[in-house]
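One protein chain is absent from this view; the other protein chains keep their places.
Let's turn to chain A:
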Amino acid sequence: MGVQRMSLPSDDVGADADADANTGYSRRSLLAAGATGLSVAASGCIDRVQSVVDSDTAEQVSLSILSLPAADGDRETAEIARHLESNLDAVGIDATISTRSESEFLETILIDHDFDLYVGRHPADFDPDFLYETLHSTYEYDQGWQNPFGFTDTLTIDRLLERQREETGADRERTVATLLEGIAQEKPFEPICVANEYRAVRTDRFDGWDENYLTTGSGYLGLESDASSDTEQLHALVTDQRLTQTFNPLSPTTHEQRVIVDLLYDSLAVPRWSVPEETEATDEETQAGEEVIDAANVSIEPWLATDWEWDGENRTMTVDIREDCTFHDHTGGDDTDADGSDDNGSESAIPLTAEDVAFTYRFLADTTYGRAASASPAPRYQGHVSAVDSVTVEDEYQLTISFSTDRAVAERALTVPILPSGSDSPWISHLESSVESADDDWSPTQGDWSIVTTDHAPPTGSGPYKYDSHDAGTSVTLTRVEDHFTLRDDDHDLPAPTADELHFEVDPGTSSSVERVANGDADITTTRLDTYALESTIDDDAVSFVESPSWSFYHIGFNTRSMPCGNTHFRRAVSQLVDKQWVAEEVFAAEDSARPVATPVAEEWVPDSLAWDDGELVTTFEGEDGDLNVDAARELFASNFEYDDGALVW
């Protein structure tokens, strides 16, 4: 313990201590929590911390920054990583960038946990509850999107994460504010900026693109097709080859998979945006000159569910689901396509019932479905399914779901893709064969066993589009499901599939994708564009760049399982090496495309203390205009670590 105390300052936590010295009780308790978190994090690494004391064996602190390729990946990420690297080098840390492809990048972080720190984007969500999955210590040893940082703070952060799930209204707002302040102090990750997403679209073949939905599958529904031109196939471009290789909705290492999963699978409910009318827009929104994405603008609306009803305590929900919906049938071959919704097709098709919904929640919580000694949660959707206590099937099309959380969090759980449960289910048959071929004590690796890593082709969902064919690494084609309820039923105003076929083709990157849309070779760039593309001018009225608001934030993620990133003071000091304002203005080429943030949630949830402009808990850059004040920055580290001949040592 003596060793740990050495690195804890007596009355000073670094540069931001003066700024927030008078914010009262919450800060004090958080400092205590910080110390606890530190001792927990440090306890596993005593011998490495000890080397701080033993100066004979001291060696320079070295860090590997995981990042993406600049030209063929995400240029903004690579540029932020380069900014961070040079500033880490400047303060005497031996930093190197490890460039990895998108899927390797995710695998290293989410599955292998083999990193010091990384720069990347987090998908985030409209509701701050995504932080539960992201930071709760119950997921400390899990693989997948749940707690990739290995962060544990059982006394403060865990409790706040749990409490905000059960509260409503102003209570929840207060708890979330305290939680966000706590996260900003502990820094398991440091948010840098929230960036809008840009896509190039053609409007001469398909029109009615809704910028709010292009990050989801809904963006590809409810379009208007131009009757005068050939609009059988909508041609979309993606960058990640994996999108055309694996269709497993559980795969954590396929980025930007959401659009295709949304189209292939139905969920009980979907998020809907209500864009404020010009006149109703708040000052802030008008001032920004763009739609600010607000939690208040998003609601969870029925999709596969026709309706749901809450009990008096808002803990149990009775859900009615649509009747006569079926899972896609891949056995019939091409003839079912030609006949559309003929009798043969629907007879052999597997109906979607309440049993499938119940299966989905249980399966996502434990992909071994109780067959192994310990549960194996899916590497995705844990924030969603952990809100569900139990699911009871009432009849074929009705079920009751009881939740451990309040309504806001619970309704978010309704957005997971519904998977088939019957004997024809690919999940069931995969399970059966795994159990059969395994030993008595079957214990698949959570988050990384074959049911998660399989390509899962053809995928069996019930969504508005059905998998047709794919050429691995090149393209995937989906066909419209003629008897999908959005086309069949008329008791709703939900968007229905327009194009007969959706063809997603792999394209190397931003500049060539834009060129292809401009040439008329494609209708949309599904993968978001690097912002430099917006500087190019396209001399074609039918082509435009669409700006979609997004919650997705760029951040530095720390691996708190190992030193030095397991040390809170170290993470705080590193966070002060990134000039977020400069990044938002210079790295993101298009004006107002990114805004620097101190906290990772939608604007509506940002407490005053963490407002970027004047929040007293905002971490500031040690320097100006992207240039580090090296002496001052070294001071940040010197208060907790040692320097030897200009190099930070431990």
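Definition applied: a residue touches a chain if its C-beta (ideal position, glycine included) is under 8 Å from a C-beta of that chain, and two chains touch if they have at least 3 such contacts; residues count from 1.
FYI, contacts and distances are computed from a predicted model.
Participant: Looking only at the UniProt record of the hidden chain, which name from "4Fe-4S ferredoxin-type domain-containing protein", "PA-phosphatase-like phosphoesterase", "CARDB domain-containing protein" or "pyruvate synthase" is the right one?
Facilitator: Per the UniProt record, that chain is "PA-phosphatase-like phosphoesterase".
Participant: Of the residues A:R75, A:H470, A:R561 or A:R634, I need the one that contacts the missing chain.
Facilitator: For the chain that is not drawn, the touching residue is A:R75.
Participant: Among A:D521, A:E616 or A:E635, exactly one should touch the missing chain; which is it?
Facilitator: Hidden-chain contact among the options goes to A:D521.
Participant: Among A:I97, A:L502 or A:V578, single out the residue that touches the unshown chain.
Facilitator: Answer from the full complex: A:I97 touches the omitted chain.
Participant: If you put the missing chain back, which residues of chain A would it touch?
Facilitator: Considering the whole complex, chain A reaches the absent chain at 69-73, 75, 78-79, 82, 96-101, 104, 473, 508-509, 511-512, 514-516, 519, 521, 532.
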